[in-house]
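One structure below.
Note that one protein chain is taken out, while the other chains of the complex remain in position.
Moving on to chain A:
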Amino acid sequence: MNTIQKKIWMLAGVVIVMMFAIWLMLTFYNQKMQDQYNDILQRYLQMHEVSDASQQTVTNLNGYLTEPTERTANRLERSQDRLLDAQAAMLGLRNGENEFTLTNYSNMIESFNETVERSVAFSGQADNEAALTEFTEANRISIYISEMTLSIFNSELKTYERFYRDIIRQSEDLDTMGILLLSLTSILLLLFTYLFSLSITKPVHQLTKAANELAKGRFDQPIRVDSNDEISFLAKTFDHMRVNINKLILEIQQKAQVESELQESKLLLQQSQMRHLQSQINPHFLFNTLNTLSKKAYLDGAEETSDLLVSVAGLLRYNLKRMDHTVTVQEEAYVLKQYMEIQKARFSDRLNFHIELDESALLYQMPSLTLQPLIENAVIHGIEPKEEDGRIWFRIKDVEGNVFIEIEDNGKGMDETRKKALLEGGINPQEGHSTGIGFANVVKRLQLFYGREDVVTIESAPGKGTKIILKLPKVMEVENYV
């Protein structure tokens, strides 16, 4: 990651490298110039050395001639050596232009030396006059040497003039370059610094804007920062937070909705409980009234009516109590008989009820109020439309692990489509049903209770009556299936 620290380091690095480069260049150039100056100065100093040495030699020669001792002789020799060294050095200064002059110069030094030697020799031979003449000669040559030195200086200056002017121009150029470099570096630094500060402040600015948006409650806009440093990291974290907050808000909203729905359904539940309680009160009142009526009928001697009322009351009680419980097949059959007694009272001779019970099948469990709606159907469709000789068969058989319950009438029967519709619950219960529980309801309950589909079979054809067969598995103990 490109961190801010790295950026600062880079900026500093660039500055240091630039300064170092400039320093190196200037140093290199200064060194070069210095070398040149040294060379030039060296040339002049070497030339001067010759004339200086020759003059010294003359002085020493004079000293020797006036006082020829070991000491003065040594001194003279030393100065002569110095002159010869200078002469040798002069040869290094030759170039195309001054070759002629320098050769002359060198030869002149030689001549000078020879003259000095001669003078010393004459002095040794005590020929003082000749020695003095040679001394004068040497002195003159020394003067020529000095003059020639000057003229060499002169020609040197002429030869090197362009070069010297170049050096001057160069140093001026160098000054210009220095100023230009300085300004270029300054501007470059300004540019770098500006870009660098921008790379820090721009993301911060963007982040601030995003934060403002969040503060105003707009959590849906993603936070974007064009950067790749710590601020970008901050922005990502910030964005993450924004997403989380957004999620939380949505969750809270959902919860609130669920809550309100729950409240509503609670209210509905209370209402329905109320209704239920009310509806319980009414049948009990009815039930008690029926019992009272039965007693009254009995006291009045209408025993048959009294029995009928007892049946009705029992049926009613059974209806009220046992809707959500399992009962034995026996109990169910009992209720059925009671119901049929009531129906018999209603239809008298028009109804013939035949019942066949297999005792071994009576102990198994089954949902309550399943047979009553079926027999009611049989009565309504089989007996009611008929003038006479209406028959209903009710059989309970125990066959190979299943309890078979058959309810058969000799009514008008039904065709295939009707049969199918009946099984799928497509027909609404007709008015007049006592319990209001339709055929489909029964079929459904039985299927749910036993967990299988093939519980109910209908055998019927138009004009040939209807036979409903329940094939119930044997179930002994079921607490409560609802």
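One rule holds for everything that comes next: a contact is a pair of C-beta atoms (placed from the backbone, for glycine too) under 8 Å apart; a residue touches a chain by one contact, two chains touch by 3 or more; residues count from 1.
Methods note: contacts and distances are computed from a predicted model.
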Listed names "Cytochrome bc1 complex Rieske iron-sulfur subunit", "Aldehyde dehydrogenase family protein", "Sugar ABC transporter substrate-binding protein" or "Siroheme decarboxylase NirG subunit", with the criterion being the UniProt name of the chain not displayed: "Sugar ABC transporter substrate-binding protein"
Residue of A:Q55, A:T159, A:N441 or A:T457 touching the missing chain in the full complex: A:T159
Touching residue (missing chain; options A:Q46, A:T59, A:T72 or A:N104): A:N104
Touch criterion as defined above, residue of A:T27, A:N128 or A:T176 at the omitted chain: A:T176
Absent-chain interface as seen on chain A, which is shown: 29, 32, 36, 39, 93-97, 99-100, 103-105, 107-108, 110-112, 140-141, 144, 148, 159-160, 163, 166, 169-170, 173-174, 176-177, 180-181, 183-184, 187-188, 190-191, 194-195, 198
